[in-house]
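Before I ask anything, let me first share the structure, which is written out below as structure tokens.
Of the protein chains in this complex, one is absent; all others appear in place.
In this document, chain identifiers A and B correspond to the written order of the chains, with residue numbering beginning at 1 in each.
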Amino acid sequence: MTALRSHIVRLAPQIAALAIILLMISVAFPGFFRIEVQNGRLYGSLIDILNRGAPVALLAIGMTVVIATRGIDLSVGAVMAICGAVAAAAITSGYSLPATLLITAATGLLCGLWNGLLVAVLDIQPIIATLVLMVAGRGIAQLITEGAILTFNHPGLIFVGSGSFAGLPMPVVIWLVFGIVVALVMRRTALGMLIEALGINRRASMLSGVSTGVLLIAAYVLSGLCAAIAGTIAVADIRGADANNAGLWLELDAILAVVIGGTSLLGGRFSIAASLLGAMIIQSINTGILLSGFPPEFNLIIKAAIIVLILVIQSPRAQGAIVWFSRSRAGDRPSEQEAK
Amino acid sequence: MNPRYLPLAATVAIFVAAYLLCIVQYPNMLSTRVIGNLLTDNAFLGIAAVGMTFVILSGGIDLSIGSVIAFTGVFLAVVLQSTSIHPLLAFAAVLAITTCFGAMMGAIIHHLAMPPFIVTLAGMFLARGMAFVLTIDSIPINHPFYATLKSFYYRLPGGGRITLIGGLMLAVFAIGIVIAHRTRFGANVYALGGGASTAQLMGVPVGKTTILIYALSGFLAGLSGIVFSLYTSAGYSLATVGVELDAIAAVVIGGTLLTGGAGFVAGTLVGILIQGLIQTYITFDGSLSSWWTKILIGFLLFAFILMQKGLLHLSQHNRRHA
Partner (left out) sequence: MQSNSENILTATGIDKFFPGAKALNKVDFSLRKSEVHALLGENGAGKSTLVKCITGAYRRDSGRILLDGAEIDPRNTQEAQKVGIGTVYQEVNLLPNLTVAENLFLGRQPRRFGLVATGEMNRKARELLGEYELDIDVTAELSRYSVAVQQVVAIARAVDLSGKVLILDEPTASLDTHEVAMLFGIVRRLKQRGLGIIFITHFLEQVYEISDRITVLRNGNLVGTRDTADLPRRDLIAMMLGRELIQEVHSGRTATGAAGEVRFRFTDYGRSGHIQPFDLEVRVGEVVGVAGLLGSGRTETAEILFGAERADSGKAEVDGKTVDISSPRAAIRQKFGFCPEDRKTEGIVADLSVRENIVLALQARRGWARPISRGEQERLADRYIEALDIRTSDREKPIKLLSGGNQQKVILARWLATNPEFLILDEPTRGIDVGAHAEIIRLIETLCEQGMSLIVISSELEELVAYSARVIVLRDRAHVAELVGEDVSTAHIVEAIAAGERGAA
């Protein structure tokens, strides 16, 4: 009960922000909340937001865990492109759908493993380590598609992007299910706590027996897997692999989603649900601007404004003021000890 | 040899070796024309990369430059199309805007103590958004002054040309080298990269220096935008997407430590030339595709990061056993 309440308290700012944005859109666009059923499938702007937000939502799941370890994964957009290219190439060269999906997932895992090894074993700063794949990844994807947009007609793969299940578009089902599974695995096992401990204090965690190296690698591998799924959805959606544009700049949206979700870039406490809400906030803004007739050009400016706002709230100086305030209220100040 | 020069030496060696390989395969590549084009084609990237070098030397990063270049181009195109302002005045105005823009990012980074990565990410969105707001169309620039500027060049023996923008890039590099190595500001940039808290203890004005660094990067991104608009004779808000990555790659391949504190502005020039060379080779070859550029650059990036890591490890090892 208390756990549920603390969850709601944790998610309150994101839920409130999302609600306000949706209400604002509905003022400008009265039919916004309407949802219709056609051929056993739901249609409407809300469903559209859920559907279009799928890639960023999926990337945000892995990005949340990576950021919780005090890392960052700049390569997810490029990995999306690679995996999309692999999926399209596999299906056009005659592999079955399950085999294609397996190969694609394996590709994503491999990319994540590469990043994880650079970070955990070679001890390279995450932002630098993942930059390598960010730069090279799109080239690798183009190598696979041979520079063209690799199109396909396999109904099974297309279904992943535009089919529906239980009335919802497949991408929505995929990110919801995957998000719930990852969040459950994090919270029902001890993974979540161990990752948070690692992100807050790697040395203390290591001395307490936490396998910090393995966990770090696992975080990047998960991020790679998320990128693989997002990449598959992206190619299935347009029925072709576009190595140039698939996942372009989505790493930034994913990071933004995590930041909006309130997970600190300095690692530690994380909430996958909050990041998913963050992804939906971003998509709502995108869709809202389109629907309300504002020029879509404002999109980026609004994103910039959001980042600045969150920066101010999250900045160590503001945090310091909050901690100081809560401490002085509790009247329980920790004793500073001498350094030497 | 001083290990400080090792990454730079490696960069130069790679460039020379690569150029020799190119010449062996395509003797035509040994001409002043190719060299002149190399400078002209990469002028905007080179100018922006000088700013990026300072940012990275100080231990920061600036993701906004690609957007700032696009904004500058769009601003110039719109202003020159809809008003009768002289281009020089428009140049001055846009440089003032981009410099202030950089300074603001620097101020936020310093005063809010936030990572440069996320602050300049916001800057990237903002600058691109402003460009979009100005116009989403590609607007040509037909001002006669542009034609005049483009007609200036210095003819090299052998038919090559150093155009105005190619020359400007070389000048920016020369000035950048002087600033980095012969001014107190330059020393302070290196000091920040060596450790901000130690620098502070040694009396470096950390806040002022941080703001100046990002202001410089903003100024050079603006200048790069002017050069880009001269190069393309147009302003387009979707142009130069991802240029920041190319600039970062050029800086790192030029031998600058991505974590800051060590490197040379001159190295960045070589880094730019290596990237340009790869592209020129692919053009000469005709059958190779441009994606190899990205893969090769990614590989070089990785190799240089590993080399820097190795050097660091080695120097720590040596010190411990000194």
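Here is the rule we use: a contact is a pair of C-beta atoms (placed from the backbone, for glycine too) under 8 Å apart; a residue touches a chain by one contact, two chains touch by 3 or more.
Owing to the predicted nature of the structure, the values given are computational and were not obtained by experimental measurement.
Asker: Which listed residue, A:96, A:153, A:208 or A:244, touches the chain dropped from view?
Answerer: Per the contact definition at the top, the residue touching the missing chain is A:208.
Asker: Taking the entire complex into account, which one of B:166, B:193 or B:254 touches the absent chain?
Answerer: Final answer for the missing-chain contact: B:193.
Asker: Thinking of the whole complex, not just what is shown, which of A:157, A:197 or A:230 touches the missing chain?
Answerer: Reading the full complex, the residue touching the unseen chain is A:197.
Asker: Even though one chain is hidden, which residues of subunit A still touch it in the full complex?
Answerer: So the residues of subunit A touching the missing chain come out as 3, 188-191, 193-194, 196-197, 200-201, 203-211, 215, 268-269, 326-327, 330, 332-340.
Asker: What residue numbers in subunit B mark contact with the hidden partner chain?
Answerer: 2-4, 178, 181-184, 186-188, 190-191, 193-195, 198-199, 201-204, 261-262, 315, 319-320, 322
The definition used in the following text is that only the chains that are shown with their structure count from here on.
Asker: Centre to centre, by mean C-alpha position, how many angstrom separate subunit A and subunit B?
Answerer: Taking the average C-alpha coordinate of subunit A and of subunit B, the gap between them is 30 Å.
Asker: Show me the residue ranges of subunit A that touch subunit B in the complex, using the header's touch definition.
Answerer: 72, 122-125, 127-129, 131-143, 146-147, 243, 248-249, 252, 255-256, 259, 265, 295-305, 307-308, 311-312, 314-318
Asker: Across the complex, what residues on subunit B touch subunit A?
Answerer: 61, 108, 111-115, 117-119, 121-126, 128-130, 132-133, 136, 237, 241, 245, 248-249, 258-259, 289-299, 301-302, 305-306, 309
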